[in-house]
Each structure stands twice: as C-alpha cells, then as structure tokens.
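A single protein chain has been removed from this complex, and every other one stays in its place.
Our next item is chain A:
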C-alpha cells in the first residue's frame, strides 16, 4: 500500500485556523500493528538484600561456617520463599490485567489471538 489517500473534506476540517497542507505525511499506512513494543514497565529492585547482608556479616565473623549462622540462613530462606510467592502472584495478576495497565507480553498474546485484520479475504 502506498501513502494513504485521505478524502478532500478532511483537509477542510481545520476550520478556524489557516488552511494549509497537513504537517505530517505518513510514509506507511496508518494501520495498527499486531504487536506492541517490549518496553520494561518499571525497574524492579533486588529482594532480600537486608537478610543477605546480615548473613554475610555473620559469615565474616564465623569464618563461613553454616552451623554458626543457621538462624540467619533460615531467615534468608524464608524471605526468598516469601518473595517468590509474591512474585508469582504479581505475575499472575499482571497477566489477568488486574493491576492497572496490561504488560506488553499479555497485550501481544491477546493481539496474536485477536489480530487486526488488514486483508480483505
């Protein structure tokens, strides 16, 4: 398809301001694509850093022995398990679309199922 041909009355719609040619002439047709750009929505942050630093401090004191730092190790594991569950829950909510906007991944999946039909047949 070449550059789109707009009907003449569209140019005359700009009533009130100076009638001149449209400022932007699109090279490709103004048709929605069947996928969205994959931009990272928001940068996550490292989880369980406090527990990790506590564990490492304990290690430094006790020469990296696991028996001496058993409590810190357990708190670290608990934190990791908790954040894992939260992460999975968040991903599920994201894919269902309950958290505001949909993620690009979900949008692309939906568009693949229900694409914009550009052909006539």
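Odds and ends about this structure:
Simple rule for what comes next: a residue touches a chain if its C-beta (ideal position, glycine included) is under 8 Å from a C-beta of that chain, and two chains touch if they have at least 3 such contacts; residues count from 1.
Note that contacts and distances are computed from a predicted model.
Here one chain is missing from view; checked against "DNA replication complex GINS protein PSF2", "Cytochrome c oxidase subunit 2", "Myotubularin-related protein 7" or "Small ribosomal subunit protein uS7m", UniProt names that protein "Small ribosomal subunit protein uS7m".
Screening A:20, A:39 or A:60 against the full complex identifies A:60 as the residue touching the chain left out.
Think of the hidden chain as still there; on chain A it touches residues 43-49, 52-53, 55-56, 59-60, 64, 66-67, 73, 76, 80, 87, 119-121.
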